[in-house]
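Below: one structure, written as structure tokens.
Removed: one protein chain of the complex. Kept in place: all other protein chains.
Naming follows writing order (A, B and C), and every chain is counted from residue 1.
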Amino acid sequence: MRLDSLYQEIILDHYKHPHGRGLRDPYDAEVHHVNPTCGDEVTLRVRVADGIVEDVSYDGAGCSISQASTSVLTDLVIGKPVADAVAVQEEFLRLMQSKGAVEPDEEVLEDAVAFAGVSKYPSRVKCALLGWMAWKEATLRATAPAGQDRQVAADERANA
Amino acid sequence: MRLDSLYQEIILDHYKHPHGRGLRDPYDAEVHHVNPTCGDEVTLRVRVADGIVEDVSYDGAGCSISQASTSVLTDLVIGKPVADAVAVQEEFLRLMQSKGAVEPDEEVLEDAVAFAGVSKYPSRVKCALLGWMAWKEATLRATAPAGQDRQVAADERANA
Amino acid sequence: MTTGLDVEAVRKDFPILQRRVHDDRPLVYLDSANTSQKPRAVLDALAGHYELHNANIHRAQHVLAEEATAAYEGGRDKVAALINAPSRDELIFTKNASEALNLVANTLAWRSPYQVGPGDEIVITEMEHHSNIVPWQLLAERTGATLRWFGITDDGRLDLSNIDELITERTKVVSLVLVSNTLGTLNPVAAIAARAHEVGALVVADACQAVPQMPVDVTALGVDFLAFTGHKMCGPTGIGGLWGRREVLEQLPPFLGGGEMIETVRMTGSTYAPLPYKFEAGTMPIAEAVGLGAAVDYLTGIGLDAIAAHEREITSYALDQLHGVPGLRIVGPDTPVDRGGAVSFTLAGIHPHDVAQVLDSVGVAVRAGHHCARPVCDRFGIQATTRASFYLYTTRDEVDALVRGLDEVKRVFA
Partner (left out) sequence: MTTGLDVEAVRKDFPILQRRVHDDRPLVYLDSANTSQKPRAVLDALAGHYELHNANIHRAQHVLAEEATAAYEGGRDKVAALINAPSRDELIFTKNASEALNLVANTLAWRSPYQVGPGDEIVITEMEHHSNIVPWQLLAERTGATLRWFGITDDGRLDLSNIDELITERTKVVSLVLVSNTLGTLNPVAAIAARAHEVGALVVADACQAVPQMPVDVTALGVDFLAFTGHKMCGPTGIGGLWGRREVLEQLPPFLGGGEMIETVRMTGSTYAPLPYKFEAGTMPIAEAVGLGAAVDYLTGIGLDAIAAHEREITSYALDQLHGVPGLRIVGPDTPVDRGGAVSFTLAGIHPHDVAQVLDSVGVAVRAGHHCARPVCDRFGIQATTRASFYLYTTRDEVDALVRGLDEVKRVFA
């Protein structure tokens, strides 16, 4: 195994110095996701205003891959129009599901290209996706027709 | 395979000309046994008087082995003291479970020694035992303390 | 052969077919509806898995675990594709078809939009295998529902004349066999499923005898569940499958609880994994899934169409030959139309056990009994039948050996 292909410098940096960590107000939706295999968890909040991802904040415990990928996520999506951010998420998902067979689009993914090596380790793909899937769900809720979103988010909080 | 070792002349004779067949009165206990694999069935009645197996009668459908062995059974046990008949049943059971490794006791088993070959065919052992196990249970009931036996037998008939 | 299948080449793939029995007679294996034999490719897949990749799956981060997980999930992909499942996540591995059918019957007892209760009705048929009868009897008994069933016509077809009395607004489930293991009948499942869906019932197809023999497409059948078993389709023992429609599976409660089927476990309560894992508790038959994947590759390599054509051809030949045997009566459709490759029969005055035993003595392996479908025997007023069943490795010569064997049976019991 090329261990370096997994633990790229960028990943270790984000792991040791995570960006966007800590739950913040205000937010429109909060979700809680779990990796059933290992129990890693993330609680993630999204604030959307005028079609822009205004803020993403999170808290949780997990391995270097899950922590770093959530940190990179916040860098990439905060400040972007929702549609653009969703495109980034989709590209990241495609890369993770590629089993190493896809060349990542550096234009879109920026720092997240460092995770290309993870796609060769199926058991770690879930780690890399933990924060991203949480963000996707939270954003869906935050942008759902008014009334519906707040309710779902509130239910989720009640369950968390 | 020595097919002859299974289908001995005696067995085929008893199959074609069964002894003791047809349900008769009076009786003290009646049981109904089934071979779950093939659906073969026997209904068997036992009459015990003064410690003697006075009558065994039966009806049912089954293969040559099950029919012949029930026919041989009636020859061997009718008229014997219960204890002696039970000894015959036990010896027959021992022979059937021997996988061909036991020399049958001809003194005790008489015609039933013809079934020695069956013990090498585990799937047919159940056929050979169908009537014998039914007889054992019926006799147990017929000789149980009064009150108990009749009740059990009645239950059994209700279920049959 | 008139079909595209080279039976002699196929036979070389099956080591057991070289076996000699009883005084060096060649084995004539006509018991494939009971269990199929296994090609070398499947045995190699099993051995290769254990020798190189064995590990538990979905749990560890080491290379063996990654390989074993990929191999297991690869098995799922292959099986899902074989039955044209809309999604691989709808394909649940079980230990056999019986567990698959019990999974459905068992979960319907508990709270869900599909829960069965007093006054509800479950409809099956008189030609079901015990594995598609007893689970529904238990469900009915435990929930207060009523079990009803389609009868069988004299020529071994489903009697659909009273379908509108049987399938009503009260019907919650209709469960029936696609190809009968005793009669051989191929049932019009798509049409019955359409009727059942009109009244909102769930439809379960028992495809144990169909999946090995012919192209089966869950979407075309229009059912909600399809059960089948690995050991009858050239795969190992210890594995079966249940396909279910996502919307239904997602709303059913869990069946077995334990490792792997969970999302989060707290002492005070648990949440469950997404499909298919929600229904896969504990360490699954991992090597068996790999072996079954190899079996699917083997079958699709030959082609299910070619296998089905061979099955029709050999069954037709067998029916013809058996028609010529005096005293022999076919139990089930006696033409090759809409039927699979299991042919049950009786021989006047000779018990099926005895028929099978004498056939065995000349090397011909068949099954005698009620074939785990006792109500079929009751229906035809018989105790049992002898059944010969065919598969992709069966030759006309083997059918001839069966017919010759029946002469020997008559000689012994003359």
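Quick note on the criterion: contacts are C-beta pairs under 8 Å (C-beta built on N, C-alpha and C of every residue); 3 or more make two chains touch, one makes a residue touch a chain.
Keep in mind it's a predicted model, so treat the numbers as computed, not measured.
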Query raised in the report: Looking at the whole complex, which of C:26, C:74, C:222 or C:259 touches the chain that is not displayed?
Result: C:259
Report summary line: Of A:37, A:98 or A:143, the residue touching the omitted chain is A:37
**Report entry** Sole residue of C:13, C:90, C:224 or C:288 that reaches the chain not shown, by the stated touch rule
**Finding:** C:288
Requested in this report: Kindly note down the residues of chain A that lie in touch with the hidden chain.
Outcome: 1, 3, 6-7, 12, 37-41, 61-65, 121, 124, 127
Report summary line: Where chain C meets the left-out chain, the residues are 15-16, 19, 21-22, 27, 29, 31, 34-35, 37-38, 42-43, 46-47, 50-52, 54-56, 59-65, 94-99, 101-102, 105-106, 110, 126, 129-135, 137-138, 142, 147, 149, 229, 231, 236-240, 253-254, 256-262, 264-267, 269-270, 281-288, 353, 356-357, 359-360, 364-369, 371-372, 374-375, 378
Query raised in the report: Of the residues in chain B, which ones touch the absent chain?
Result: 1, 34, 36-37, 39, 121-124
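Please note the rule applied: only the chains that are shown with their structure count from here on.
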Query raised in the report: Which two chains have the most contacts between them?
Result: B-C
Query raised in the report: When the C-alpha atoms of chain A and chain C are each averaged to a single point, how far apart are the two points in Å?
Result: 44
Query raised in the report: Hey, how far is the Cα centre of chain B from the one of chain C, in Å?
Result: 37
**Report entry** Interface hub residues of chain B, defined as touching at least two other chains
**Finding:** none
**Report entry** Per-residue multi-chain contacts in chain C, two or more chains
**Finding:** none
